[in-house]
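A single protein chain has been omitted; all remaining protein chains appear in their positions.
On to chain A.
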Amino acid sequence: MQWWTLFQKELIENVRNVKWVWVPLVMILLAVMDPLTNYYLPQIIDAAGGMPDDTEIQLPEYQPADVVMMSLGQFSSMGVLVIALMSMGVISGERKSGVSELILVKPVSYLNYITAKWASLALLTLVAFSLGMLASWYYINLLFGALSFGALLQVLLFYGLWLLLIVSISIFYNTLVKTPGLVAFLTIATVMLMGLVTTIFSHILEWSPNRISTYIQQMLTTGSVPSDLTGAAIVTLMMIVFLIFGSVYTFRKKELAS
């Protein structure tokens, strides 16, 4: 019951600081931007003065799966940035301003405090991401060709897991350092480092969370879930659970120390 109260408090706070308005809108913009600019590329080129008459450029014909990957590509770069920036102050900011002390003076367990924060952020991220992909799906069906709703659900499920991992990383750094800007920087740096390590050791790390989007592309073209995707999903889930317990542990230690 205590957890539920904390969770509701977080939801209300995120409504008050308008995160529930701007994060979904930004995610929709991110998801829709690339499909639209690619669809209108011929007109955009014409409007910008057009090609010289003798140039011949074949603009590729995009399949629905390619367009999904365009949206996901935006989420992997700008989406991660948005998540890191909107979640940078959730715990570290409260610790800096002393709000967390006001809460933790009462008999609130650290586990409830952290998981309520995590759950509210996770919910916001997933809803925003789903709305973005729904918008992208709408345009795909309108402009590029049919994509089944089942395929969209699979994309939401697996890529949502990757976004949850980013939320968990951010929460972990929130408990580790007190400066919000540093939290955002460390989160983005960690995600980039993970990507780097995954590319360098790509023959060993077949189940790395960073490869989820590659496997999603395979899934969309072949139509079946590759076994590596299931593996990567399991590894991601384990990392999320590990990070949550890790943040509870560091938070408890930091709070007792200060």
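As a working rule, a residue touches a chain if its C-beta (ideal position, glycine included) is under 8 Å from a C-beta of that chain, and two chains touch if they have at least 3 such contacts; residues count from 1.
Basically, contacts and distances are computed from a predicted model.
According to its UniProt record, the chain left out of view corresponds to "PLDc_N domain-containing protein" among "Cytochrome c oxidase subunit 1", "Nodulation protein E", "PLDc_N domain-containing protein" or "ATP synthase subunit a". In the complete complex, the residue from A:Q43, A:Q58 or A:S224 that touches the missing chain is A:Q43. For the chain missing from the display, the contacting residue among A:M86, A:A122 or A:V235 is A:M86, taking the whole complex into account. For the chain missing from the display, the contacting residue among A:V26, A:L111, A:V127 or A:L182 is A:V26, taking the whole complex into account.
Interface note: of A:V18, A:I57, A:A146 or A:A257, the residue touching the hidden chain in the full complex is A:V18. Listed here are the chain A residues that touch the chain not shown: 17-19, 21-22, 25-26, 28-29, 32, 36, 40, 43, 46-47, 85-86, 89, 93, 97, 99, 135, 139, 142-143.
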